[in-house]
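Here's a slice of the assembly, chains where they normally sit.
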Amino acid sequence: MENKKIPVGVLGATGSVGQKFIQLLEGHPYFEVTELAASERSAGKLYKDAVNWILSTPIPENVANKTVKECKPNLDVKVVFSGLDSSVAGEVETEFAKKGYTVISNSKNHRTDSDVPLLVPEINADHLELIKSQKYNGGAIVTNPNCSTIGLVLALKPLIDNFGIEAVNVVTMQALSGAGYPGVSSLDIIDNVIPFIGGEESKLESEPQKIFGKYSGGIIEHLGIKISAQCNRVQVIDGHTECVQVKFKNKPTIEQIKKAWAEFKGEPQKYNLPFAPIQPLHYFEEDRYPQPRIHRNIDKGMATSIGRLRECPLFDYKFVILSHNTNRGAAGGALLCGELMKAKGLI
Amino acid sequence: MENKKIPVGVLGATGSVGQKFIQLLEGHPYFEVTELAASERSAGKLYKDAVNWILSTPIPENVANKTVKECKPNLDVKVVFSGLDSSVAGEVETEFAKKGYTVISNSKNHRTDSDVPLLVPEINADHLELIKSQKYNGGAIVTNPNCSTIGLVLALKPLIDNFGIEAVNVVTMQALSGAGYPGVSSLDIIDNVIPFIGGEESKLESEPQKIFGKYSGGIIEHLGIKISAQCNRVQVIDGHTECVQVKFKNKPTIEQIKKAWAEFKGEPQKYNLPFAPIQPLHYFEEDRYPQPRIHRNIDKGMATSIGRLRECPLFDYKFVILSHNTNRGAAGGALLCGELMKAKGLI
């Protein structure tokens, strides 16, 4: 059993998140992609013919010639990673779970379900207990947060634990890959900024409340910090940059904050999971850092980069964070959830 | 006299701001560029040979063949517009003023002088009274604010007047032309964000205090609102976008704010100055607006565009502003200062 990989399926395999799942799962020590499912239009075709592959590494050979199936719960696996579009993810994922599949999803649909973990393995591994409450006949649904949430909550976690936080203000400059493919038209973003991303601000204001929530008796008690988010799309391919301001319960010194970040580790680091960043948070002393093109790929694109920590006239401190939105913020994050579940014997 | 144009000089004529002055002054109804001054390296050359012209309209013919002079106060004009680099602007402008020239400057050096107006014609035209206190033998120095300040203060002015403001939080996404030419290397900004602009945040936190200050007895009493600024460089050629949050003294409704913006006018509009925007503030109802490429050129690039006014969980409201940084934010803004001074008989 130790030596045998767990066969997994990818739902929404031809989409941009699905492609990323397939890219990251190539040669994975725990999992092996054996089933691909996508829309009716793609079903029945070889994957290489169905997909408009947009990543900069080639389609893994063992996947290229697999036949794509429909997103019906008759795949020959027990675990599926879902990169389904939110227009269909809700129902399809429910169907799979009801048929006994473990669904690890990057889609937003089930994130707010009270019995579904919104999982960031370094932060709230204990929320996996929620699965027990799920009414899916042995199936389960686990979700990972929105791409703009993940970098923020990782940077905030050691601050909440060590000093307590009252309020967070965040303004994002988000990458284009976060909008999927084809996503944003080149004519809309070249020499431009789009100061709006539909639904993004409310996700960023609410998801951390659940992620930082306390699990107790089958329930997540949401954290009650105040968060205000403003989300912008900028001309960057990968990597969300966020300007963050924090009001603490007990205001620490700058050095205390840097120390808390430097020492932060979670379950993925303890289990030494394949996609766990060795060091989840990297602080840069240079004023001009972090930058998406320079830092997004640090530690497999799974680490969060931080810089410019300084006093704020309105809050206590302000700083800048940078997180890879399709690695850590989507497929890579979901994959880490899967790895954690495997390590904990849940799949 | 009515029919004769005022001859003016441009200091730093070959730089990016100097070029913009020359572009905007072409065919100007009040002013005519008759003197060009730049560094020693350029002095003695024809302007067209000295300049690396980077604007998208050709060099005005009457300027192209003028000989560039050194930046010495022996130009045959009484008024100079200064686009000098801040490494030399302080001293050179002082020298000119002492010799009796009126210097209207876009450089930062004299902005904080207690007897120098930091002028935004729609906001603090009365600050021109300060000139009387200047010890320059009939010469004078007037400055306009930093490119990231100007859009913000225009949007805030009617809010301060009507409702009072306690605190402002602003995160900018600034255009590349704000860094001059050659400025930012293409390798530093393509597929990237630079979350730092040297000195910018402190300007943005302090300049509004003076601009909104009360003139009284030869002194400007700075306004005491709290401002926190975070400044980023993004891949946009022209047009600074800013995410703004405001805490009011008396919280208005959304409709009251929109009304205040719509009705806002100042002296430039009363005098009908050539570079005055007909309507200084434009509010857009579309969620995705304002955008730099779409709105930066509205009303000669002199208007401020605003959008996305909405409630904020931490402040009272948040919204987005957009202002052209080299038109309104640099040469165009300084030119409007000159026009106001002409209208008021100060030059």
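Letters are used for the chains, namely A and B, taken in the order the chains are written, and counting of residues starts over at 1 for each.
As a convention for this text, a contact is a pair of C-beta atoms (placed from the backbone, for glycine too) under 8 Å apart; a residue touches a chain by one contact, two chains touch by 3 or more.
Everything numeric here is computed off the predicted structure, so don't read it as measured data.
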Since all chains share one sequence and 2 are shown, how many copies form the whole assembly? 4
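One rule holds in what follows: only the chains that are shown with their structure count from here on.
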Starting from the mean Cα coordinates of subunit A and subunit B, work out the distance between those two points in Å. 42
Flag every residue of subunit A that touches subunit B in the complex, lowest number first. 167, 169, 171, 173, 190-196, 198, 205, 226-228, 230, 232, 234-237, 241, 243, 245, 287-294, 307-308, 312-315, 318, 320
